[in-house]
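A single protein chain has been omitted from the complex, and every remaining protein chain is retained in its original position.
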Amino acid sequence: MFNYTIRRLFLAIPTLFFISLIIFLLLDLAPSDPTANLPLTIPPEVREKIRQSLGLGEPIHIRYLLWCKQFFINEPLNIMEQWFGWDIAGDRLRVLSWQTRSPVVDLIVQRTPQTLWVVGMSYVVGVLIALPIGIISAYRQYSWFDQVGTFISMIGFSVPTFFTGVLMIVVFSVWLGWFPSIYDTTHQVTDWASFWQQIRQMVMPVAVLALFNAAQISRFMRASMLDNLNQDYVRTARAKGLGERTVVLVHVLRNSLIPVVTVIALGVPQVFGGAIITEQVFKVNGLGQLLIISIQGGDLPTVQTLTFIFAFLIVLFNLIADVLYGVLDPRIRYD
Amino acid sequence: MRLTKILLGAVAAMAMSSAAQAERGADGQVNIIYWQAPSTMNPYLSGGTKELEAASLVLEPLARYDQDGNMVPFLAEDVPTVANGGVSADLTTITWKLKEGLKWADGSAVTAADAVFTWKYCSHPEGGCAQSEKYNDVTGVEAVDDRTIKVTFGVSKPFPYGPFVGAQAPLIQAAQFANCLGAKAPECTDANFGPIGTGPFAVTDFRPNDVISLEANSNYRDPAKPAFAKVTFKGGGDAAAAGRSVLETGEFDYAWNLQLAPDVLANMQAAGKGTVVSSFGTLVERIMINMTNPDPALGDERATAKHAHPFLSDMAVRKALSMAVDRKLLVEIGYGDAGRPTCNVLPAPEIYKSSANDACLVQDIESAKKLLDDAGWVAGGDGVRAKDGKRLSILFQSSTNAVRQDFQALIKQWWSDIGVETELRNIDASVFFGGDPASPDTFQKFFADVEMYANNFDGTDPESYMANWECKQAPRPETQWQGNNMPRYCNADYDALVAEMAKTGDLNERARLAKAMNDKLMQEYIILPLVDRGRVSAHSNTLGGVVLNTWDSELWNAADWHRVKSQ
Partner (left out) sequence: MTDIAVNSLANARPPRSQWLDFWEQFRTHRGALFGMTFFLFVLLIVFVGPYLWTLDGQYIDIRARNQGPSLAHPFGTDQLGRDTLSRLMAGGQVSLAVGITAMALSLLLGTLIGVMAGYFKRLDGLLMRLTDLFLALPLLPLLLVIIMLFRDTLRTAFGPETGIFILMVFVIGITSWMQTARIVRGDVLAIKEREFVLASRSIGTPSRRMITRHILPNVLSPIMVSATLGIANAIITESALSFLGLGFPSDFPTWGRLLFDSTDYLQQYPERVLWPGLAISLTVLSVNYVGDGLRDALDPRIRGR
């Protein structure tokens, strides 16, 4: 297992470089233009000058190598300088966003808290709701609880967040006035009152996303539980005279969690990817919003960097999922 | 003597009363929402409207345009003209004089050297300055003394108000940007995000593409202004959400550019928390007609002047397409009070507005049919007209936007009524308006028969706007598909008018030329104007002093904004 993990970790490095290259080529091929969003009153010659000043005149391999250097060498050095207060050679070019002309990594650092608060919290809430629903639904298959649970989770999954979000705003902000419709990213939690304010502004986006996440995970949990409830070992356990609670919550649950853990682990990178539509609807302005406006604005360095970090998390969590798999199910051996 | 005393007394009393009425920062906080978030505070690095408007709270030009398109001095004492001697008789120099005692927000003095630096900053060849057009033909900017700025042009400039005028070309502080010239411009993140300005507010925290926090500028030239101590400028979301937050929940005080269906907006306003305001500029939603053949079979010569369009080169067809459109209905469906039907591609200012083409305001399907019949286009079995084996089948493209798609559907139906078949296509705005020569979907390449979008011009002078339809402006492979002449219109008479306007100084004569150009385009049906689009914004009922301005930044008079006390 340990060998396997180490091997996978080493294998991840060329994989990630390959992915970064593919993403770069893809973005370069895509029809986008950093000057597309400027008013039409700005003449073509000026646009061409802007493109040149962004380095778009350079050939593609130079731009790729420059990005690699900036991201893999300059940025880590910069972080080390900040952490340890070192001063290595001062003048290093960092990855600059074309839209804001500021370092992309700083933008990401600025955006991460609200994304983690809202999207991360909704994921946790979603999982916490989904697991019990999935377990009970499977154990009492076709009971009213199962039917209602299925119905709600299907609604949660099939009605898009652009609709549920707006519906919630209309009901709870416009009609009832309970929650703010616009998320304040500058809000700081200092005392109970501001903590309460933070909760209030998080309720709606978290609820919308949690419903969506819970729908998906509870379906997988239920299916997996159903598979295991009919296995021979369950009958054996019952025959041994173990209590129903032990049979379900220890024997069946542990085995059923194996595929669900994969699903959960694979979903974690999505948390960092942000929730584009929900962030847009509630004006959370997190990583998802950053990605979408960068794509729309043709801001290649930002898209490239964000997507790469995203790819890194995906590879990492896939590895974690695989390792967890081996830990949870000793029969699976990778070596 | 007595009179002077009385006057002095009156002035003193006025000053006191105004001081008693308003005090800087007395009205607390104002919240502004722009559904597109500004990505920088430096208007020279991004030409986007949202960035210009956000920056206009902090940075100021020498003069701005007011709500009627008149120039009003801001940092300058007055607006130089030939009459007052500020503009030289040969129209090659303009001399501005700064107001006395102007200070930057950090307390240092504003001098003519700052203007000289601003010009250098924007005209640096490696800087990629988005507003360099404003400084076109400028050969030198000179600080005659601390308060006098002399701009020299290489050619005679009938309209010399490009440099340092309007939200596009404000003054920046030389001391702050000294190390940010040319290629170094993007590296000055702190300066770009928090420029030191002369405007009513100063940046305290800038989060790109998210939110800007500002506070009253303690060195603002009018000691009683601004009334607000703090500004929160939030960005992001969509127009409907922005409108809702001002008109329905009252969380925000001002929302910008609410492009929403008229009935949606009316419903929001009915909640009683805010007011919708609109104003008209030069923005015209129009259909461009491709005079060249976009057939893919032509390969590299597709949509170039080498091949005329198989049927749109027939003026009868173009005219029929225009006659079949009901512009009034389009306005009613898409813009309501924020639009009016127009038959001119140059709808304003008033002196440039032609009335020669107003016949197009009335839809006339029958005459359109007759026109096509007379021209020999007869309907086939499927109801689509054809002549010599050429069917009137049109590919109609536009950018993705709810109103535009409704317009496309409506127009498709009208055209089918006169026997023209239409296929619709909508393209994401970032691709459509992006100039990527590799993409087949840009509005410059125009690989379609007709396309719809909106365009306008900066300020009040239409010279460069009307020059868009010069023959040489046509996008083509040799220009990497850049250029503004989308219809690929090519007419020597028109080009002559453009050349004449470039050397004409007299305003009335310029107006005559501009009108003549407009009429030429309209009467040949090269461009089918549809709607003169206004700007729609909303402010809460407790926010006073809002004057919507389409000629400059909407926030141009934020210094005068104040809280309306409920009686």
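Labels for the chains are A and B, by order of writing; each one numbers its residues from 1.
We take it that a residue touches a chain if its C-beta (ideal position, glycine included) is under 8 Å from a C-beta of that chain, and two chains touch if they have at least 3 such contacts.
This structure is a prediction, so every number in the text was calculated from the model and none was measured.
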Contacting the left-out chain in the complete assembly, out of A:130, A:247, A:290 or A:315: A:315
Of B:322, B:399, B:482 or B:550, the residue in touch with the unshown chain: B:399
Selected from B:139, B:218, B:413 or B:523 as touching the chain missing from the view: B:413
Residue touching the undisplayed chain, where the options are A:57, A:76 or A:160: A:160
For chain A, the residues touching the chain missing from this view: 11, 15, 18-19, 22-23, 26-27, 29-32, 142, 147, 150-151, 154-155, 157-160, 162-163, 166-167, 170, 174, 216, 219-220, 223-224, 226-227, 230, 258-259, 262-263, 266, 269, 277, 291-292, 295, 303, 307-308, 310-311, 314-315, 318, 321, 325, 329, 331-333
Where the missing chain touches chain B, by residue: 240, 260-261, 263-264, 267, 296, 329, 333, 399-400, 402, 405-406, 408-410, 412-413, 423-428, 431, 438-441
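We adopt the following convention: only the chains that are shown with their structure count from here on.
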Separation of chain A from chain B, taking each centre as the mean of its C-alpha atoms, in whole Å: 38
List of chain B residues in touch with chain A within their complex: 33, 37, 39-40, 42, 45-49, 125-133, 183, 185-187, 189, 192-193, 205, 207-211, 213, 232, 234-238, 240-241, 244-245, 248-249, 251-252, 271, 428-436, 438-439, 441-442, 453, 455-458, 464-465, 479, 482-484
Contacting residues of chain A [partner chain B, same complex]: 29, 31-33, 35-54, 93, 96-97, 99-103, 106-107, 110-111, 166, 169, 173-174, 177, 180-182, 184-186, 280-283, 285, 289-290, 293, 295-298
